[in-house]
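Now for chain A:
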Amino acid sequence: MKSETLILVQILLPLVGAVLFFIAKLMKNQNLRRIVEVAGGIVGLFLPLVILMLLYPMVNKSSIRFFVGNQNPLIGIALHFDGMSWLLSIMGFISASIAWLYSRTAGPKSQEFSALFLIQTFALTATASSADLFNLFVCFEILGIASYALTAFSGKGRAYMAAFSYMAVSSTAMAIFLLGVFGIYRITGSLSYDGIARYITEVYSEGQIVGIGLSLVCIVVATAVRVAILPVYGWLPEAHASAPHAISAVLSGVLIKVPLFALGRFLFLLMSNVSAIDIIFKEVLDVLKFSGTLTALVAVIFALSQKEAKRLLAYHSVSQIGYVVSAWAIASPVAIAAAWMHAFYHALFKGLLFLSIGCVTDAAGSKDVYTIRNAYKTGVVPTVSFFIGALSISAFPPFNGFASKAAISYLHKGSWEYVILSLASIGTVASMFKLSRIFWPIKSKEKIETFTDNPIRITGFWLKFSLLFFSIACLMTGLFAPQIGALAGSLVGSQQNPVSGKLYTFNSLQGTILLFVQGIALYLMVTSPLGKRITHSIEARRPSFAGLLFAFALGLGMLGGLVLLRH
Partner candidate 1 sequence: MIYVMGIVSILLLSLVLGPMIISDFVWPHIARDFLLHNGLTDTGASNLVSAIYLGYRAYDTVGETIVLLAAVTGAVHLIKGFPASVHGSEGLPQKPKRRTNIISMTTGKLAPVVMLFGWYVMFFGHLSPGGGFQGGVVLASGLLFIALGREHHQRESKLDRSGLHIIEVSSLFLILLLVSLPLVFGASILENPFSTTDETIPRVIYMIGFNMAIGLKVGSGLTLLGLLMMDMKHDD
Partner candidate 2 sequence: MITFLLMFVLIGSAYALFSRDLLYSTIALSMTSVVSALIFYILHAPDVAITEAAVGAGLSTVIFIWIIKHTRRSDP
């Protein structure tokens, strides 16, 4: 089997799974339908993981570059399947298959849901390995349409509004992405990354440099909408809070990261062989690094002030993606490996948090962090898995958040980003402490509405299986972080292992304890009467529809102005 065919089979298998689900929808008798559904799930989600294992030796040696259906390089669609796309596909398939298993008991069980879910997974892997601008546009559109429809599956009024505003902002962004593709094709005459890089070297005139710079700004800002960085993250909290739990786990875990690394493949390829455009890239990436770091802090402040559990977690996703962007924007191979590691670990512990909090709030019947108590009665598995997720996200040593956050803060050693990122992690500890209140036993004098009298024990095999899998994965990846760091480094082509060897030194443990003390102190401040007033005022301020578009125009204007001022 040639490696090209294996790669395309691995990309197209989720589609076969989706077709199986459509066939299952047509079937009349029950058990035949269930068999076809199980077959669809296995073919669509688990078989590609096996193929990825087969592909590892080939990818480890060198990246596989080919044109789909070996068409002519000038017109055909290029695909680069290198270490990065292997890593992204692994991240995508693991969190998608576990979230799908979770939805077998708790989530929507209709065949259309699973078919759209598999189409979304197809779009993830296709985006991860595409090396053609217009093909990237089509993959972003499939990703978008599948996630709008899946967000609306939860049936709540809020979900429709969230899906609508997400759709409006990203289809405007995609129209501007098309303008970027137009600008680049008009100057270089080619759509594939290699073709663009080759023709760009002949760019001399001032006008062409400005033209290319502006189209790159359009493409970067359009992708920034899907990655939810500072100015344009407004759509994410509402969409992730109102989507079904399995979908918010995949949305936060994978869907906001793959576009970032796909954009990285395009930018870093161009930066490596073109000097004239290099100045523009440096500035664009600096701005992205700045806004990524700022996102980490601003989103944690918003997260601290939320009273709804899932919205608190959604703001955390925005802050964690801020971490990933601040590492990714350094653009050195070791930085990209560290960014991927944090993205993968975030997919694991954020998926765990969304799934556990989701089923606990469903069992409690209310979403408000201030009113739920005694959630530990819902069962051992949700409680333990929540605490593992909370400790991972707040970088507690044995769990995986500790290793990846150490890797990122090691990158930023000594610069102001280091200070802001550590402030953000203190905020993370405080908000996780606040979220864990729902598990505390009720004290007699508190008159908060609780569900002590009829604690609904959470049952369902697949639900528990997915929670346990994520918890064990968080623990294992935390313990074996240096090995995973080496794997990521070798695949991305960086000699240095992003995870520094001596992880559990004395001062790092001391730093963690200091972090936790500051976190608890911040938590006490937030729940003080003065703190409550501030948080209520922050929480009441919701991003309005026009505000989303205004932020988008602001971001585009800022970056475009930067390029125009330079020339």
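Keep in mind how these were chosen: all candidates are chains of the complex that A comes from, given by their letters.
Methods note: a contact is a pair of C-beta atoms (placed from the backbone, for glycine too) under 8 Å apart; a residue touches a chain by one contact, two chains touch by 3 or more; residues count from 1.
This is a predicted model, so every value here is computed, not measured.
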item: Single touching candidate for chain A, where 1 or 2 all sit in one complex; value: 1
item: Of chain A, residues touching candidate 1 in the complex; value: 2, 4-5, 8-9, 12, 15-16, 19, 22-23, 25-26, 68-72, 74-77, 110, 112, 115-116, 119, 122-123, 126, 134-135, 138-139, 141-142, 145-146, 148-149, 152-153, 155, 176, 179, 183, 185-190, 207-208, 210-211, 214-215, 217-218, 546-547, 549-550, 552-554, 556-557, 559-561, 564
